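What follows is chain A.
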Amino acid sequence: MTFLTTPVSRRRLLAGTAAGAAAVSTFTPTRFAIGQTAKLKIGLMLPYSGTYASLGNNITDAFKLRLAEVGGKLGGREVEFVQLDDESAPPKGKDNAARLVTKDKVDVLVGTVHSGVAMGMAAVAREENVLLVVPNAGAGDITGKMCAPNIFRTSFSNWQPGYACGPAMMKDGKKNVVTMTWNYPAGHEQIGGFKESYTAAGGKVVKEILLDFPKVEFQTYLTEIAALKPDAVFVFFSGDGAVKFIKDYAGAGLKGKIPLYATGFLTDGVLQAVGNDAEGIRNTLHYADSLDNPVNKKFVAAFKAMTKRDADVFAVQGYDTCSLLATGLEAVKGDIKAGATLYSTMRNTIVDSPRGKFTFSASHNPVQDFYMREVRGGRDVVLGVAVKALADPAKGCTMV
Partner candidate 1 sequence: MYVLSRPALVLLLMMAIGLGFYPLVGDSYYIRLLTKIMVLGLFAMSLDLLIGFTGLISLGHAAFFGVASYAVAWYIVKAGVTSLLLILPTAIGASAACALVIGWLSIRTAGIYFIMITLAFAQMLHAFFKDQKYWGGTDGFNFYDKPQLVFGDTVLLDLSNRLTLYYFTFAILVSAFVFLIVLLRSPFGRAIQGVKVNEGRMRAMGYNIRHLKLISFIIAGSLAGVAGFLEATRTAYVNPELMSWHMSGNVMIMVILGGMGTLYGPLLGALALTLLGDNISSMWDHWLLIMGAFVIAVVMFLPEGIAGLIEKTANRFKRKPPPKEETEP
Partner candidate 2 sequence: MSGFILETQNLSRHFGALMAVDDVTLSFERGLVHAVLGPNGAGKTTLINLLSGEILPSSGSIRFKDYDITSLPANEVSHLGIGRSFQKTNIFPNFTCFENCRLAAQSRMKGVFHFFKPALSYKRINELAEKGLEMCGLTKRRDTLAQAMSYGEQRQLEIGMMLATEPELLLLDEPLAGMGAEESLKVIELLRKLAKEHTLILIEHDMDAVFAVADRLAVMVNGRLLETGTVAEVRASKAVQEAYLGSDEEGH
């Protein structure tokens, strides 16, 4: 609705990656001959401006990296991208997604980072019965209340990384904590997951601090934490807010005095910017660029070669999104309208990801390992697996 104050959709029609453009499809179409030989239109609705711009770009580039690796085609069809900047603005989520589907007539929706926007996309995907793959947004409802056969997520649910951290903190002997996050659903859910496992393990949450999203003026709250003196602090922040938080935490003199725990979004992709201030922060996530497996090593190197940037968890999720689509569409020979066959193939895919192999739950959310990491010497070092094959409870999902 705020179509005036922030730019609405920015579309760029881009040809599919050049690889394979010359190759002529040889398979015999079984149904909808025209549909299958035509290009597959993928609507990439991601943030290309604002706080999450770098996340959107990493997801997009990794998706394209994977596409090139599988020969530039999905299920034998060439790919055409319609890219749209969602600006992480929830009010426009539905209108933009509807526009991609009804005006640009995309076959697959891919997006997005911001949970609020992704919820709008999920609603449109259900209404218009279009395949949606969510490469980041962790809102529980996407694979909970909103779950549908045509909605998949290759990232995580907000509940997961928080839940993974609780028992680990108890093991570290932190018996009471102050939590802090932005006052928005992603924040509530990540802290909620944490509280669930932490209090179950006997820990006590002394105070839950919420601040306006996306405000980064933390001073008042840091003053409060210093006065409360808990055993530890558990937070969820990401992107630029994370940079600011880590610096202010150190600036207020709390670093080294009250240990800081977080979900991995606090440190992923920001370590260079914060330097020494992040040392010692422990956090849980389903990926670390230092993971020692061949898929990851190859991916990290290829991503660096392609973009000159370091890979991060968001890039991995974009990469896996393409893998999932490739497997699914291969099975139905590019027939995007194949419905149940396509969706059940995707549901049963085992994705060989840089994060390690993972599967999907009945609600189409990844069942995956979560790692405990600690910042040492400017890198997230994996201390071990915090929880193995953690599945989201998928509250409210009718497919479970």
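We adopt the following convention: a contact is a pair of C-beta atoms (placed from the backbone, for glycine too) under 8 Å apart; a residue touches a chain by one contact, two chains touch by 3 or more; residues count from 1.
These made the cut because all candidates are chains of the complex that A comes from, given by their letters.
Note that this is a predicted model, so its numbers are computed, not measured.
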Task: Direct contact with chain A in this complex, candidates 1 or 2 - done: 1
TODO: Could you pull out which chain A residues touch candidate 1 in their complex?
DONE: 1-11, 85, 89-91, 93-95, 98-99, 102-103, 115-116, 119-120, 122-123, 126, 141, 146, 182-185, 188, 212-213
